[in-house]
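Here the complex is missing one protein chain, while the rest keep their positions.
Let's look at subunit A:
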Amino acid sequence: MHGVKRINLTEELRAEKEKKEAIQVDRFRNLSSTIEKLKTGKDTNQDLLKSLSEQLTMNPDLTTSYNLRRSIIKDKGYIEDEWNQELNFTLQLLTSNPKSYPLWQHRSWILKQIDKDEYYQKELNLTYKLLSMDKRNFHGWSYRREILDILNERLSLTSIEDLYFKEWEYLTMMINSDISNYSAWHQRRTLLVYYIESTQLTKIPEGTLKKLITKECDYIYQAIFTDAEDQSVWNYMKWFVSDERVLSILGNEELNTAVDKYLEAMREINEDELEFSNKLNKWCTLMMLFLTENYSKEITKVEKIDLLESLKKSDPLRINRYQEMIDKIE
């Protein structure tokens, strides 16, 4: 059980809870025996589907019940209205159970059976809604990625460009509203890689791509000033400056300029923080070490060790790790 508070129930409340549960137990048992009976009967599909809906509403993780449900649907053959009902049914369940693996799986199966572009496009709205309730929902993000990949296979090039442009806007909006949304930064990275890798396939002119990436350099710069405590943007930056694909578009000189600019910003943030809290900023410091190391910027052994010693103070949980890094230098 995740995130449910431990409480001591009074006798009265306990009795009430037990009474409620007993009703549910009865219901579940009745449903199960009805389903067993119907399974062997003739012309029972409609009733079976109804009982299965009720059972899955009580427990949306019952893999076996989905399996049965799918085999009935396949036998029966659904018309569009019925598919829409099936989508509504799962939508209702997802709203209260957004972390159920088999439920997401069932949704994904329905879409595959319907097999229509416009339905896939509508799914992006669904994840949009669910992700606005829980910005980090792992399932929601994974499903969104899946839908984008499927649409990528199905749509024409111009529609894909439009789709990905909108996705880029969406991610910018998500990040702007919460800079610590690591999931959104992650998705942004996969999208950027997609852009770079598909320039040969799509008609995205190279100039446009370069503009996009140059803009991204600045976006990162703004982000580190927004919340220097947060690891999301730093991880993204670490990837951005070390990815060969980014480098191939941006060119050595421009990337180098960007790195200098970042280092400048980090020194600034660190100075402020030193003044404010007498400690260096952890992520700034780690990234300074990373950048100076990988871009052969000037830094002395002593300076490096000083930075690592300071990390021991600002991040005492990982003291051994920093010591290990110091040992390597010495």
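By our rule, a contact is a pair of C-beta atoms (placed from the backbone, for glycine too) under 8 Å apart; a residue touches a chain by one contact, two chains touch by 3 or more; residues count from 1.
Basically, contacts and distances are computed from a predicted model.
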Answering from "AAA+ ATPase domain-containing protein", "S1 motif domain-containing protein", "Dre2p" or "Geranylgeranyl transferase type-2 subunit beta": the UniProt protein name of the missing subunit is "Geranylgeranyl transferase type-2 subunit beta"
Out of A:N97, A:S183, A:T285 or A:S310, only one touches the absent chain, namely A:S183
The one residue from A:N59, A:N88, A:S132 or A:T158 touching the chain left out of view is A:N59
Among the options A:R14, A:R29 or A:K76, the absent chain makes contact with A:R29
Where subunit A meets the left-out chain, the residues are 1-6, 21-22, 24-25, 28-29, 32, 58-59, 61-64, 66-67, 70, 101-102, 105, 108-109, 112, 136, 138, 141-142, 145, 149, 180-183, 186-187, 189-190, 230-232, 235, 238-239, 243, 316-321, 324, 327
